[in-house]
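Shown next, in structure tokens, is the structure this report addresses.
All protein chains but one are shown in place.
Our next item is subunit A:
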Amino acid sequence: MFFNSLLTNFAALEVGQHLYWQIGNIRLHGQVFLTSWILLGTLLVFISLGTKKMENDPKGLQNLLEFLWDYIRDLARTQIGEKVYRDWMPFIGTLFLFVFVSNWGGALIPWRLIKLPSGELGAPTADINTTIALALLVSLSYFYAGLSNKGWRYFEYYVHPTPIMLPFKILEDFTKPLSLSFRLFGNILADELVVGVLVFLVPLILPIPVMFLGLFTSAIQALIFATLAAYYIGEAVEEHH
């Protein structure tokens, strides 16, 4: 109890407090959905503006979107392989865009100016529910990718070099989503906390380098998440010889 109050009151930061929405019997973290809707809405507006008039000679926003598309394709192709990367590119790209937009949106927009009755707005990826949701989707995806591409032969992967690997490979299925979700969650939450504490202690200048560092980590985390997701899928569809 003491620990909790210390954490929640430290530097006037509200850590671990949520804006609860009660729908029937279920409870939701409202602030996560609010920020994600704002950020994803912005992303979708941005994308529909850029793809409204597609031309063969790209101009302006279309150029940027094509660069982004190319970047995601390269990421998916190098990790998943030439054969099936096309099927998984939208998923990998969505993960990348979702995490990137959430991280940067959380870091760049001064959400604290908007007062909520409880909790505060911030990066949706700083909530453990979001990152676990993403990580479990990645787990389901690589199982689905492996089974749909290789059928039951997918399970050869578990005994691939030698059957001794079996327990480790099974353990990996649990550590993969765990590490994916906690890495993202921890990095983004830590970044928000560090910036929050520094802003509270020294409101001028000093937080700026940390904010830049935060933007850097945010981008890197998005890349890491998408790359690892693609790598896991690539590992599942890879043919062993």
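Following the convention adopted for this analysis, a contact is a pair of C-beta atoms (placed from the backbone, for glycine too) under 8 Å apart; a residue touches a chain by one contact, two chains touch by 3 or more; residues count from 1.
The rule is simple: contacts and distances are computed from a predicted model.
This figure omits one chain of the complex; the name its UniProt record holds, of "ATP synthase subunit b'", "Glycolate oxidase", "Sugar ABC transporter permease" or "Ferredoxin", is "ATP synthase subunit b'". Screening A:109, A:132, A:147 or A:210 against the full complex identifies A:132 as the residue touching the chain left out.
Considering A:80, A:189, A:222 or A:236, the position touching the chain not shown turns out to be A:189 (whole complex). Those residues of subunit A that touch the chain absent from the view are 1, 3-4, 7, 15-18, 20, 25-29, 32-33, 36, 40, 44, 47-48, 51, 54-56, 58, 62, 65-66, 69-70, 72-73, 89-91, 93-95, 97-98, 124, 127-130, 132-134, 136-137, 189.
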